[in-house]
Structure formats: structure tokens, C-alpha cells
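One chain of protein is taken out of this complex; the other chains stay put.
Naming follows writing order (A and B), and every chain is counted from residue 1.
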Amino acid sequence: MYNFAYHRPGSLAEAERKLKAAADGRLLAGGQTLLPTLKQRLAKPSDLIDIGRLAELSFIKADGRSVQIGATTRHATVAASAEVRKAIPALAKLAGGIGDPQVRNMGTIGGSLANSDPAADYPAAVLALGATIHTTERAIAADDFFKGLFETALKPGEIIKSVSFPVPEKAGYMKFAQPASRFCMVGVFVCKAGSGVRVAVTGAGPCAFRQSAMEKALASNFSAAAIESVKVSPAGLNADIHCSAEYRAHLVGVMARRALTEANG
Amino acid sequence: MSARPARYVGQEILRREDDYLLRGEGRFVDDLPAPIGTLHLAFVLSPHAHARILSLDADAALALEGVVAVLSGADMAALVKPIVAEIEFPGYRRHGRQVIAKDEVRFVGEAVAVVAAECPYVAQDAAELVEVAYQQLPAVVRLEDATRPGQPQVHDEVPGNLYFEGRFATPGIDAAFAGAAHVIRERFRSGRVGGVPLEPRGCLAVPEHGDGMVFHSSTQVPHLLRTALAQYTGQPESSLRVLVPEVGGGFGTKAQIYPEEFVCVALARRFRRAVKWIQDRREELLTDIHARDHLYEVEAAVDDTGLVLGLRASVWTNGGAYSTLPFGCTLETTGGARMIVGPYGITQYAYEARAVATHTTPAGAYRGVAQPTCYMAIEGVMDRIARRLGLDPAEVRLRNMVPTASLPWTNVVGVRYDTGSFVESLRQAMAMIDYAGFRARQPADRLVDGKYRGIGICSFTEVSGTGAPGWRARGLVRLPGFDSGIVKVEPTGKVTAFVSHAHSGQGHYTTFAQVVADALGCELADVRIVEGDTAATPYGTNTFASRSAVTGGGAFIRAAGKVREKLRRIGAHMLEASVEDVVVQDGRVHIAGVPGHGLSFQQVAETAYAMNTATLPEGESFGLEDSDFYDPPLVTMANAAHIAQVAVDAEDGRVTIERYVVVHDCGRIINPMIVDGQIQGGVAQGIGEALMEEMVYDDSGQMLNASLLEYLLPTAADVPNYEIAHIESPSIDTVGGFKGVGEGGVIGAVPAVLNAVADALSRLDININTKPLRPSLLARLIREARARPG
Partner (left out) sequence: MGERIEVTLTVNQRKRRAQVEPRLLLVDYLRHELGLKGTHVGCEQGACGACTVLLDGRTARSCLHFVAALDGAQIRTVEDVAPSPELLHPIQQAFHRQHALQCGYCTPGFVMTTLELLAGNPDPSQTAIRRALTNNLCRCTGYANIVKAVTAAGKALREGSQA
């Protein structure tokens, strides 16, 4: 791997200054995606700014209406959190199913969202629950956050501080993990809240997206049966050696129905 | 041997290897201390499947601090002769390989230059800086395309990209088909996979004593490697010592001899410095031999009772870009063609077998070699016969098997099955999995709780312990066949036993000690095994193809028997008894029936080594050691039956293995725990091969999944518990009665899993004739089947 300058700022403010000062700076949090990328020499950042152990970014706070999770909170911490399990069990389940135990020990929610890997789990929850991403500069609605393959609304130098999730009436998450690697081929998060029904899909497209046809069908009847007839088009979906676009489209329906069964269960 | 009851052979003795491995003290090749001043190698790999090398510019790489040299193919050609697999077989076309490509590259990953630097990071940085200009050429990638007219040629010496073409037919084959009530035809296509041991390859060459060389390599074949290194680099064999450290899994892939090993030795000679190379995972997936890229077109002539009257097989294997030492690229071809008849009494048979050249990674020996795919074919045919005739698949097999009463049996290609239990193994496996009960419970549509349920069988014979005639029959004239052992009672009475093998996880230190202790008549704790060192151990064929129990065990029994006789002679002399009255037992030499009247090994050894005042018998030589070689028969046939029970999710296509039963017969068992371990590991590899593993190439010859994130290996969550039982039919043709077991797991699992899925989906009229069976494939087949009218 190429060499780089390493910084370990003591505060978020210092991290922001370092990131803005660097020629081509990258944030290092859990490193579970960044390190493989660097090792394959697919990226050549000038500076790494390590925010992995900034205490101010690692927290979980819940009131009755929302759950707020700090950007460097580890997946394992979210999965085990009594507050998250009580308020949004589907979110805790999602966090507990990311990758394998080692990825959950090290990976962070902020890192997952900022990277916007098409196969990441969290984007489905963020989008379906209508979460808000709080950064050093602003609050970004989930619907405005994911822009494309490894592309988000984040501007250079902007750092995710936390994510707040409104507590839904019902929610469920189901994914089809690739055998062996456990990568998410397709994950569907369904949510029913006072503001309406939202269905978000990850793994299938360049980035997480909402499935509006299903949302419409579920508005009056939040059940697996209601989406039996919804056709999912393979157009624009990912295809790779393990999984065709047609299969992904098929799995969107299967996983959505299973997620609904779980949400209602 | 059989006259004495075994004390250790047959026992579940815990492994001696475990303590140091569990503490992290196992020393694998990358863990060995490298001398100060060691040069580290990094190879520059071709990004193209087929291209002409126009120029190579190493200036930027050489400018990097710590880089000592960058060598091109032409530079290396002056140091290492082109590698030629010396196969002598009608229909085989020889061709050479430069250890570093000189003018033309023939697969993605082939080395075009090597960097030697003072640190491995610098070597890798420098390899990135070597500028190579290529003229890209069209590539031929698929087996199906290789021999079509107008395709790019891989080698001038291999016209039409046909490495090998062989034919065989019994005189009555056409008549068998002419008179048959039914002819079943099928085409089976197997995806390409690799051994993928957890430890990548590596080597370290250390010059010593002027012209001497110690070569540490993660190899399964130290003796063959040493000869090849001497032959191609000019390093005298007598001043070259190959040492094998712990090896982190081999599975056959490390039984080939690779270009990097020649380069390492040649550069250590050239620079008179130690040279080290450690492979990374991408290189492992791109350059270690691949296997199983096969196509079988099979037709069976069958009577109304399901009896196979004749079999025709057309076997195609993708040999990749080169023949690799020592097996060449035809091992899979000749193996598949010769082994397909398996446990069945098929007497009329014809094959056409072809190995083709393509611009892909060279093919070679991976655990099971041809057998997972030839049984995919024949066991797939057995199931199709059953479906066509409305018979049970198990019944069709039982009707076609060679019954135990007919053994020894020489099969249609001349291979002798001395003993075995084909029928008994299958019947016992059926009982264990409650086959009849499963069939009775299985609903007509096979669907239970949203999942299609099926059961699949593989009954097979397993080639093991091949002797010289067996390799000759397949054209491998430079593959010896024998292995050898030296058994030595030291002056203190402890026993050191040296064997030509080299382990990569098989537990040789434990199992060979069991064999030696019984054969010599000593305590197990007193025996220590030495292997993997060409300076200490006698020559042999080494460790692959399920050989070590048969060949090493046989050699040890012979050598130990000679030492035992010497112990008796000297002991009898010391006890003033006649040799006939003296026995060697439990580490003592004593008067038969009177254990108290005898001598310890140490007392006898002190006489043998002239360390006391006693004299040797008249004419007896000093020392207390002997050696022997053992070349087993043509092949040693083990056999087994595997039955898999699966559930296929009707919606997402995921296959879950719900139960897995094995009844295995490897003759006399040395250590049941280790035998079970071999089977379990092999079954997991077979499940991976059947359901997820595949080296995927695009049409330009790029491998699309050269990382462990994309080449899928089964995890603990993907495999079931295994239910294993044994039948022991000791071989009557081998010394010791042992048969091999290393490959049975993977051989049986691939067809059993495929057949179980096929059974689960049989009511949907889905034809399962390829692997791997990815969820995406099965979900599509199920969707299409359900959408079909009727």
C-alpha cells in the first residue's frame, strides 16, 4: 500500500481542520472498508485523519420519539444496545447482521453511510426510517443523502456527527446474504410510521433507494399479501458474477415480503 | 504382520502436532528466520490473457532505494531452462514454459518480470513501477471454443489447441448400444475451482558452503521438487537440500512445482544471497493450478431393469495455458476417462478424452482430481436411469454394482479392485439416513414449508496409493510411485523414523508413529517421525493423491520389520536363546511367553552400537537401522457412499444441507479420528464446489474474482454436521492393508449434493447438469419452471 500522513485529532473540531487542510484527506474510523481499498492500491490518500476513537462521536441516545447514534458507534454496540432494541428492534437486528463479528466489532455507522457501498446494510434503515444525518455543517434528510455508487451528499471536509432515527410504529429488515462472504445481495427495510409507509432497498442498485410501488401498495394494507402483485424491474439493478439483475429484482420482492412478515410478527 | 495384534494402529490417538500449532508455534515458510541480507522477490504479473511483450522498462523500479535487480524473461531464460512436462502418451503434445514469460504471455497472472529488493514492501512498490508495453492479442478462454477453427493458438507446438487426445473402446460397445432398450444421454459441465489453501505459497533459498543451497518451500513434493530444481537451474542435486516447514494446507495445489521456486533458487545462485518470496492471495488465485473445468458428454445403454449394458463418455478438460510439473495438464483428462466406471460392473465402455489449451491459468491436481466430475457424470446418469425407468436411484445403483462376492474384480480399463464394500456401504448409508423413511415422507411435489426437499447419492471408488504402473498407464513416466522409510533405533533405545513424505495437515507425526510402533514392537511415545527434509529422508514420490498411508505405511512396515528381526537376532544372542524363541513386544526383546526374561531396546541397542562389552552375533553388522521402498499396486481402491439431504428455498434458491451421511471404506484404518477429519474437510470442499466456488473468467480471459471476498469458500454456517461410519475391507494387495482416504470427501460430496438438489427439483422438470448451483441459478430455474404451463 502507498504511504500517507497519519493524524489522530483530539477533537471533532481538530479533525475538521485537518481534513480541510489535507491535499487529499480521508477519514479513518473502523477501517473495515478503507483498509482493503488502500491495500489494493485503489486509493492513494495524502492524509488519514483517525476519528475512530473520538469519544464525542460514540454514543447512543434515545427518547420516546427518536434514537440518535453517534457516527463512530460500532455495529456491535448498536446491536447490543438495550435502547435501540427497545425502540427500533429492526435496526438492532440489522446492525447485528452486518458482515461477521469482527466487522461488527470495528465497523461504524458513520463510516458505512459516508462510504455508501451498494452492499451496505445501514443505508436501507436510514432511508426507510426517514433518518436525519447530522454533519459538522448541516442536517441532511435521508432522502437527500445517497447520490449514487459510493457517492453521497457529503461535501469535501464535511464529517458525519450522528444519525437520528425517528421511532416507527412497525419496522422490519430482511436481507439475502451471499453464501460464504455474507455480503448483502439484497436487503429490504420496511417501515410504518405516522408519516406513512417507507420501503428501502439496499444491495440491489448503485446505492440504497426507495421502492415507491411497494410503498403505495402498502399504504392501506401493511402486509406481505399487499405487495404480491408488485412487479420489480431489473432495469438499472446491479449484476455481478454471483447474482444477475433479474435475480436481484426477484429478491427485492421476496425480502420485502419477509421483512413485512417480520414487522407484523 | 497380521499374526500380531495391533496395539496402536486402529486407535484414536490424539495428534502430536496440535500442541505447537495451538500455541502459535508452528513455523510456516513465512515464519522462518531469513538471514540478514535476504533479497525479497515481487513478480510483475501480466494483466492480459494473451499478449506480445513489446518492451520492458525497469528504470523507475531500479531507481527505488533498496531495489537490487529487475529481471525480465530473457534474463531468467539464461538462468533456468524452459520447463517441459515429460508426459509420454500417444496423443500428447509437449510444449515448454519459460519461468518468466519472454516474448508472449498466455494467461492473466503469468509473470513477466521479477524484482529483487532488500525489503518486501520495496519489492512490491518497485513491481508497480516496472513499465511493460504489450501488444494485446485475441485470447481463447472457454473449453468449448478452444478447438474451433480460427481460434487463437496458445502454443505453436500444440496445433488446434489440442494438448491431448486419447481413445479407448471395448469390442462390444456398439453392440451394447444397438441392443439396448433405453439410451440415456446427458451433458455435464463443471465450473473451474481451485484448492485455495489458507496459507499461500512461499519459498526461501539460502546459499551455504559455497555452492550449497538450502531451499525451504511450502511444497507437498520435496524430493520431486529437488530433482526438478537441479534439472532446470543447474544447481547440483547433491548440494541442494529441500526442507519443508509446516504447510498450511495443500490439497494438491502445492504438489505442483511452480516457476517462482525455480526463480528463487536461480537468483540465490546468481546473487549468492538468500532469496525469499511469499505469495499474496491474488497471486494464489491467479497462478496456483486450477481444476475441474470439465465437460462430460455421456451416454448409457440400459436394459429395462436399469442395468447399464454399455457406456460412452466424451471427456473434455481445460488444461489452461501450460503443462505444470510434475503431472502436466492431462491428469484430469486421463483420470476422468479411466475412473468413470466406478463401483459399477460396466463391461462395455468407450471413451474419447481431450485436454485443450486456453489462455487461462494452468490446470493441475486438486484434491479428487478428475473424480468429483466423473462421478458427477456417472452418478447423474444413474439418477436419470432411475427417473426414466421409474426406479429408485439407490436401487439402480445396487443393481449395477460389483457385488463383494465378485471381488477381486478387474474393471473394464484394467484396474483391479482387490477388496471393497460397494453394496454394503450404500446400504449402510441408506440405513443411517433413513432413506426409506425419507422417501415415504417426501411429498409428491417435494415441497415442505416453502422448501423443496431432496436426497442425493454418490457411490464411488476412490483411487489412492498409485504405484509406478498406475502413473505409467497415464503417461507420467517421471513420476516414480514408490515411497520409502528408514527406521532407526538409537543407542538410547528411542526410535527415529524417516519417511519420504511431507505433511500439510494430515497428522503424519501421529499416524506414522502408530504404524512404526506396531511394526517394530515398541512404545508409541518412543517413536519420532522425521519427514520433509531431503537431506534426512530417503527418496520418494511424496504426498498427494491419497498416498501416504499406503506408500509410507507400507515402506515403514517393511523397514521396521527388518529392524525388528535384527533386534531379535541380537537380543537372542544376548539372551543366549535361539532367535525363534525370542519376540519383540512393547519395547522389549524377550523370550516368548516370558516378558520378564528379556532386554530393553536400549540394552540391545547398546550392543548394536558397541557401547557395552557384549558382542554382536557372528556376521551381524553394527547399527540398528534399516530402510525399504514400497511401490504399491497399479492403484489401491477405496470406496464409499455419500448421501446428502437438502432443502432448496422455493423463493430465493438457497440450498441448505440438512443431513449428510458418509460410509467410507479405506481398508485398514490407522487412526479413525484422523480419517474422519479427512472426510469432513473433503466434504466441506465438495459442498463449496457444488454450491458456491468457481473461478469466473470473462471472454477476454480476465479472472473476475481473484480475492477471497469474491471467490467464495464455505464457512462454518454453510456446512452441516457430518454422520460418518466405516467399513473396513483391508486391502489384500498392499503391505499393511491400508487404502487412501484423502480425497474421498470431496469426490463424494460434489455429486451427492448435486443429485440431492436435482431430486428436490425433479418434479419441476429442472435438469441439474452444471455446477456450482448458485442461489441465483436455482431461483431462476424454479421461477421458469413454475411459469411453464401445466
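Note that contacts are C-beta pairs under 8 Å (C-beta built on N, C-alpha and C of every residue); 3 or more make two chains touch, one makes a residue touch a chain.
This is a predicted model, so every value here is computed, not measured.
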item: Which residue of A:Ser11, A:Ser46 or A:Asn264 touches the chain not shown here; value: A:Ser46
item: Where the unshown chain meets subunit A, residue by residue; value: 1-6, 8, 28, 31-32, 35-36, 38-40, 46, 48, 50, 52-53, 76, 100-103, 105-106, 181-182
item: On subunit B, residues whose C-beta touches the chain left out of the figure; value: 14-15, 17-19, 21-28, 30-31, 195-200, 246-251, 280-281, 504-507, 673-674, 676-677, 680-685, 707-709, 713, 715-717, 719, 721-722, 745
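Assume only the chains that are shown with their structure count from here on.
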item: Whole-Å separation of chain centres (CA-atom averages), subunit A against subunit B; value: 44
item: Partner subunit A, residues of subunit B touching it in the complex; value: 128, 651-654, 688, 691-692, 694, 696, 704-705, 709-710, 712-715, 718, 774-776, 779-780, 783
item: Subunit A residues touching subunit B - in the complex, by the definition given at the top; value: 36, 41, 176, 178-183, 241-244, 246-247, 250-251, 254
